[in-house]
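Okay, structure first, notes after.
What you see is the complex with one protein chain gone and the rest in place.
Every chain is named by a letter (A and B) in the order it is written, and numbering of its residues begins at 1.
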Amino acid sequence: MIGISLNVNQHQYHIQVSPWVSLLDALRDHLKLTGTKKGCDHGQCGACTVLCDDRRILSCLTLAVMKNGANITTIEGISGENELHPLQQSFIDHDAFQCGYCTPGQICSAVSLLKEGKAKTREEVKELMSGNLCRCGANMGIIDAIMEVKERGLYE
Amino acid sequence: MNNFDYIRASDIDDALASLNTHDNGSFIAGGTNLIDLWKYNLLHPDLLIDINHLPGHHAIEEIEEGGVRLSAFLTNADTAYHPLIEERYPLLSKAILAGASAQIRNMATNGGNLLQRTRCYYFYDPDAPCNKRNPGSGCSALNGYNRIHAILGASENCIAVFPSDMCVALAALDAVVNVTGINGERNIRFEDFHRLPGDTPELDNNLKRGEIITSIDLPAKGFAKNYSYLKLRDRHSYAFALVSVATGMELDGDIIKEARIALGGVAHRPWRLKEAESFLQGKRADEHSFAAAADMMLEGAKGFKYNSFKIELAKKAIVRNGLMALDPHSQLPGAQPSA
Partner (left out) sequence: MSTQPTVGKPVSRLEGKLKVTGAAKYAAEYDVPGLLHGYVVNSTITKGKIVRVDTGRAKAVNGVIEVITHQNRPKLAWFDLQYTDMDAPPGVVFKPLYDAEIKYNGQPVALVVATDFETARYAATLVSFEYEEEPFETCLDNNLEKARDAKKGFATILRPPPPKPTGDFEGAFKNAPVKVESEYWHGVEHHNPIELFATTTVYEGDGKLTIYDKTQGTINNQVFVANVFGLHFKDVRILAPFVGGAFGSGLRPQYQLFLCVMAALLLKRNVRVVLDRKQMFSFSHRPQSVQRTRFSTDENGKLTGLNHSAVSETSQFEDYTEQVVAWSHKLYPAPNTLFEYKLVPLDVHTPIDMRAPGGVTAMHAIECTMDQLAYKLNLDPLEFRLRNYAETDPSTQKPFTSKALRECYQKGAEKFGWQKRNPTPGSTIRRNKLVGYGMATGMWDAYQFPARMEAMITKEGKLVLNNAVTDIGTGTLTVMSQIAADELGLPLEDVTFNYGDSKKPFSMFQGGSSVTASTGVAIVVAAKTLKKKLFKKAAGIKNSPIAGASEEDVIFKDGNIYLRNDPTAYVSFKDIISLNNGRAIETTNMGAPDVLNLRKYSKAAHSATFVEVEVDKDLKIITVTRAVTAVAAGKIINPKTARSQILGSMVWGISKALHEETIMDEKLGKYINTNLGEYHIPVHADIHELDVIFADEKDTLINELGVKGVGEIGLVAVPAAIANAVYHATGTRITKLPIHFDELL
């Protein structure tokens, strides 16, 4: 076991983990933050997307010990206490999900996408969101939801 | 999915020295392929040496003779979006952005990109015969489902392809790989870095055990005016290439002064043919010339039951990408064919 500290959603956690525990499993099993989802555990679906030091990464493909000292934001920390992040509201408004399982990953990915500022057009948004699969086929709603927030500048 | 020890290396020497403390130690940087392979029970490291935090190794800098040096530890995203790369080596930028997903590019490093393993289905199945994974066990792909496999440079022992996009551009750019090992530093020309399978398909490249890739040098010539990366696959993004092409050209009017063409998704390493590039010198940059070069590049290509289409596809891709390189703005997100 290795003692590590993770700043998750601006809360400092000190936990003991085996080196082989993925960041995803550490979040879900150790910190009980189950908002981050496991869909493939191999970097092929994007459901486990979190922000690490403000960048979107796949928490299934990294080890918790490798993120010792890092700042992690999960879906539980995207918004303030009692309000929704504009993207969360936009996802609801556009019915950008059905089963909801890929949703936290889609939203975390989109938060990062908007911060990165690399996607200018709808086609570019689609391309840069393509690491997040949605099996319910809510793709149009997801992109609509992101475009609305992007076009209205509702993000920092 | 075995258990392993973990340490964070403080510097290169520490990393190299740590390797010898275990039988099967391995460096880990981005980890996007290593963790994936470990979880499939295909890699069994007993020690992971984290080389993400080595001091002074995360830059892109200009080097003598007008070139640029990419740190091996820098992420693919930081490389692709770096102003120097976007401006002087847009071909590399485009190729990187055609690979994986935004999340993975935020994790994967340049060094790791060179070292990723094949995506052959059978390599990924620990119970299937595979000479690359288990030398001597046979090649399941040879007479199996080989849609994604090699048409050039394959052997009876292995028809796997190297999956990188970034490396296709690096090959076209004549990059040089700088490595450090216990026995000192050396430089490997990109064309000498990856291997063809031959009789030893278990070896993907010529990096020796105990060596770390520290940086990649790009020579001055970046083909920033006329370049294109085209990637053809079974969906429009987030899939490995069936065929990809990196093209860079220097033009004098509509005459080709110099051309570079590298193919991805067709062989055990990025595929270039100097003869075809020389042939293009002095020719008009048009469909006809590109088609002739494409024929040369695919001469001797051998298809299997499910992938013979790649020969024709690669030829057409070379032609289209040549035309796209004349008008780099015709490139679409995801390295799709021009509209």
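We take it that a residue touches a chain if its C-beta (ideal position, glycine included) is under 8 Å from a C-beta of that chain, and two chains touch if they have at least 3 such contacts.
Note that the structure is a prediction, hence the values are computed from the model and not measured.
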Touch residues of chain A, complete complex, unshown partner: 18, 20-21, 25, 28-29, 32-45, 47, 74-76, 78-79, 84, 88-89, 91-93, 95, 97-104, 107, 123, 125-127, 129-143
Positions on chain B where the hidden chain makes contact: 1-3, 41, 119, 121-122, 124-125, 127-128, 140, 143-145, 147-148, 232, 234-240, 242, 309-310, 312-313, 316-317, 319-320, 333-334, 336-339
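Operating definition for what follows: only the chains that are shown with their structure count from here on.
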Computed distance of Cα centres, chain B from chain A, in Å: 28
Residue ranges of chain B in contact with chain A within the complex: 1-6, 8, 28, 31-32, 35-36, 39-40, 48, 50, 52, 77, 81, 100-104, 106-107, 236-238, 332-334
Residue ranges of chain A touching chain B (in the complex, touch as defined): 2, 18-20, 22, 41-43, 46, 49, 55-58, 60-63, 65-66, 68, 109, 112-113, 116, 118, 121, 123-124, 126-132
